[in-house]
Each structure stands twice: as C-alpha cells, then as structure tokens.
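The following block contains the structure, expressed as structure tokens.
Yeah, one chain of the complex is gone here, protein chain that is, but the others are all in their spots.
Here the chain labels run A and B in written order, and each chain numbers its own residues starting at 1.
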Amino acid sequence: MVDLEQYLPILIFLLIAGGLSAAFVFLPMGVARLTGTHNPSAEKLSEYECGFPAFEDPRSQFDVRFYLIAILFIIFDLEAAFLFPWAVSLDLTGWPGWITMMVFLFELAVGLAYAWKKGALEWE
Amino acid sequence: MTAFFESLGMTYGWAWFVATVAGILLIALPLMLAVAMIIYVDRKIWAAMALRKGPNVVGPFGLLQSFADGLKVFLQETIVPSAANKGLFLIAPIITFTVALMAWAVIPFNSGAVLADINVGLLYILAISSLGVYGVVISGWASNSKYPFFSAMRAAAQMISYEVSIGFVLICVVLWAGSFNLNAIIEAQRGHGLGIVNGFFFNLLLFPMWVVFLISSLAETARAPFDLTEAESELVAGYQTEYSSMSFALFWLGEYANVLLMCALNAILFFGGWLPPLDWAPLYIIPGWLWLFAKIFFFFFVFSWVKATVPRFRYDQLMRLGWKVFLPLSLIFVVLISGYLMATGHFA
C-alpha cells in the first residue's frame, strides 16, 4: 500500500527548496540596490554579441533533427515505462510475461533498426 | 527523530513536522556546503593534474575560496537583459536549483536514514532528473540571445539522449534487486559478489551496465568530456551567458549538486550505498553514512580525473555514442539479464 506520510516530506521539501532558491535569486537584487551596485545602462542590458548589435532574431533558428531526437526519446521513454512494472512483476507473470516483453522489445528493435538504416540517428 | 521531539513534550503531529523540517535542513544545508567544498576540490584536483597549484590564497590551502567567490557573486548586480522574458529569465535558475535539491529527498544515508522512504524511489529520481532539462531550456529561451539558445537546445537534446540508456540501465538493476525502493536495492547488494563483496558491480552481467551508467552520468550532467553546452570556443559560456550574480551561481551550484547526485547514484546502485565494501563484521563499526560519503567522494574524484584527462567530444560523436552504442547495448543487457534470471529461477 502507499504510505502517504512518506510523500508529505517531499512536498515540504519542495516548498523549502523553492523558497531557498527564490531567496538566492531575489535577495542579491535587493542587496545590489542597497549597496549601489545596481546601475543598469542600455549597453549593459543588451544581449551578448561580440561587440555589435545582433543581426537576426535568435529564436528564428529551426532544425528538424531536434524534433526527431525528441520523438525518438518519447518512444524509448515509453518503452522504458512499460519495462518498469515488468521488471518487478516477473515472479508473478513468469515465462509468459517474459516472452510477451521479448516480443515487444523485438517490435521496437525493428523500429530502431529502421531508424539506423535510414540514417535518422546520424548527426552531421 | 520524531520520537526525540515527542519526548520534548510535543504532540505526534508537531513532532513529526519539526523532525521533517529538521531533516530537510539537515540535507539541504550540508549539501550546499558540500557543493562549495567540492568545487574547491574539483579545482584542486584539476590543478594538480595540470601541475599547477590551484586556489591557495583565501584561507588555509585556499579552503575558503568558494565562500569568497560566493560572497562576491552575492554582492554583484543582477543584470536582466532588456530583450529577455523577465519572469522566465529569473525563474529558470530557481527551477534548476530546486530540482537539484529535490532529488536528494529519497537518497538513503544509512539503514532507515532517509527523508522519504517511498516505494518508487528510483522512479522519483528519474522523474526529478528529467526535469533538469527545463531549467536549461527555459534559461536559454528566456535570454533571447543567440548563443544561450543554441546551447540550451544542444543541452536538451544531449540530456534526453542519455536519459534513454540510463532508464534501461536502471531496469537491469531493478530486475536484480526486485524493487524500486533505494534501501531495498542496497540491501539486495549485501554479499552479492561471492557472498562477501557488497555491490552489484561485482557481477559479470551488471558490470558493463555500470560502465554505461558512469559514462551516461557524465553526459547527463554535461561534465567533460561531454560539456558541449559550454564549448567556449563556439558558444561563449553556454546557456548561462546572459546571467550574472547569484542567478548565475545557482546554475553552478545546481550543476555540482547534480554531479554529486550522480556520484551518489553510482554508489547506491552498483557499489552498495551505505554498506561497507566487504560484508565483513568489523567494517560495520564505521557508520554507514561515512561509507556512502567515501564512495561519493571516490566517484567525484573519478569525474574530476576524467575532466582533467579526456578531450571534449564532438556533437555527432556524442549522439552516436548515446543512440548507436549505449541504447542497443543496454537493451541487449535487459534481455540478457532478465533471461538469465528467469533461467536460473531467480524469481521462483
């Protein structure tokens, strides 16, 4: 059974860790205003480029390979997600459970082989 | 710890709450201290391997160097670029650091000494570490600047590529241990090798998986030789280029906290965590957390050693290693290990 009392510390930890990190970000901003180091200027606040104004919108770059990597990642992540319950329940499912998973892994191995053959895993 | 606070006359609820908060602070604050010291250690090791002295001015042997650096960045001005998405720009380091701390909630420091002893501890760590991508991607996008954005995209693709094989390696360990609870995984390693060695590494089928895990943990934390996100010759300083002051330092701290976490995972999953290296009674006199810390430190030394000696990978080599070597290898080992365990009647 699920022991919810074990999860409450995680929630409290989340609040404390978040608070701590927020303090680390916002406290120096306050301190800088008090000590007078806070002194922004137009040049200081412009984005980094080697000493000249940026040519183009940085976000306009687009590469379809990142999609492919992300989609392949989703598929293999799902495969791993199916493997998690399988790994701890093999004593209950026995050989039929094992063979089922081998068929499943074979299906995905075919997919991996296809991706490999097509050069989708290539990164030039 | 709850019992101690109850003995001070608190009701159970309050005693539990105070004990939990104390436990959290007992993890978070020493962790930050450890990160500060480990940065110093990293620089010292790196310097020693390059026949340099490393930090040696602030304090005895330069021990206080990290604290001096911390004070310096704390007093600096926080620059928020005018082109940035301000809210997200400031939230990104918060996410990075919070996530880096959160994963430690389920790490067992000794038999029973764990903040949240959940059934799915290993999945929790996998879930939390998969969130690390967001701090990086959001910072790169919110900076609205060319180099941070490229670096963030590269970092994200790199992290998710290696997460795949890490997932399969974890399955190999879980197959053998039969549980996702980290304490149960450690207990399963007691006397695993020849009845005397505590640790899964002493196992012909799991040893290659440990090698895959070690290299993947280098890639997952973007340490050298996989530190392409900070390839200074092409990407300035990576996704933190636009950051300054403490928000910059938070990325730094989060990165090192993640490195320590990966060292801890190496120790827990393959080297018996808080168990002594050998299942021999006199070694149990030394408390378990000391063994764990010694193992974490050992793995950190290995990380530094690799950083000092191995040249940086190229991006196509990195992708090739993740997708064409580690992924098929770990898949094959899932099949091999589960088949071996079925055939030998491990689950009967």
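Just so it is clear, a residue touches a chain if its C-beta (ideal position, glycine included) is under 8 Å from a C-beta of that chain, and two chains touch if they have at least 3 such contacts.
Quick note on the criterion: contacts and distances are computed from a predicted model.
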Identity of the absent chain, which is to be given by its UniProt protein name, from "Glutaredoxin", "Phosphate transport system permease protein PstA", "Sarcosine oxidase subunit delta" or "NADH-quinone oxidoreductase subunit J": "NADH-quinone oxidoreductase subunit J"
Which residue of B:Ala36, B:Leu101 or B:Ile138 touches the chain not shown here: B:Ile138
Hidden partner chain, touching residue among B:Phe5, B:Tyr124, B:Tyr243 or B:Trp323: B:Tyr124
Missing-chain contacts mapped onto chain B: 85, 88, 118-120, 123-124, 126-128, 130-131, 133-134, 137-138, 141, 153, 156, 160, 163, 180, 314, 316-317
For chain A, residues in touch with the removed chain: 1-2, 4, 7-8, 11, 57, 59-68, 70-75, 77-79, 81-82, 84-90, 92-93, 96-97, 100-101, 103-104, 107-108, 110-111, 114-115, 118-120, 122, 124
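Methods note: only the chains that are shown with their structure count from here on.
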Between chain A and chain B, centroid-to-centroid distance (C-alpha), Å: 15
Chain A residues within the chain B interface of the complex: 2-3, 5-10, 12-14, 16-18, 20-22, 24-29, 31-32, 35, 37-40, 42, 44-49, 54, 58-59, 61, 63, 66, 69-70, 72-73, 76-77, 80, 83-84, 87-88, 90-91, 94-95, 98, 101-102, 105, 109, 112, 116, 121-124
Complex contacts: residues of chain B adjacent to chain A: 16-17, 20-21, 23-25, 27-28, 73-84, 90, 93-94, 97-98, 101-102, 105-106, 115-119, 123-124, 141, 143-150, 153, 156-157, 160-161, 163-164, 167-168, 171, 174-175, 178-180, 236, 241-242, 245-247, 249-250, 315-316, 319-320, 323-324, 327-328, 331, 334-335, 338-339, 341-342, 347-348
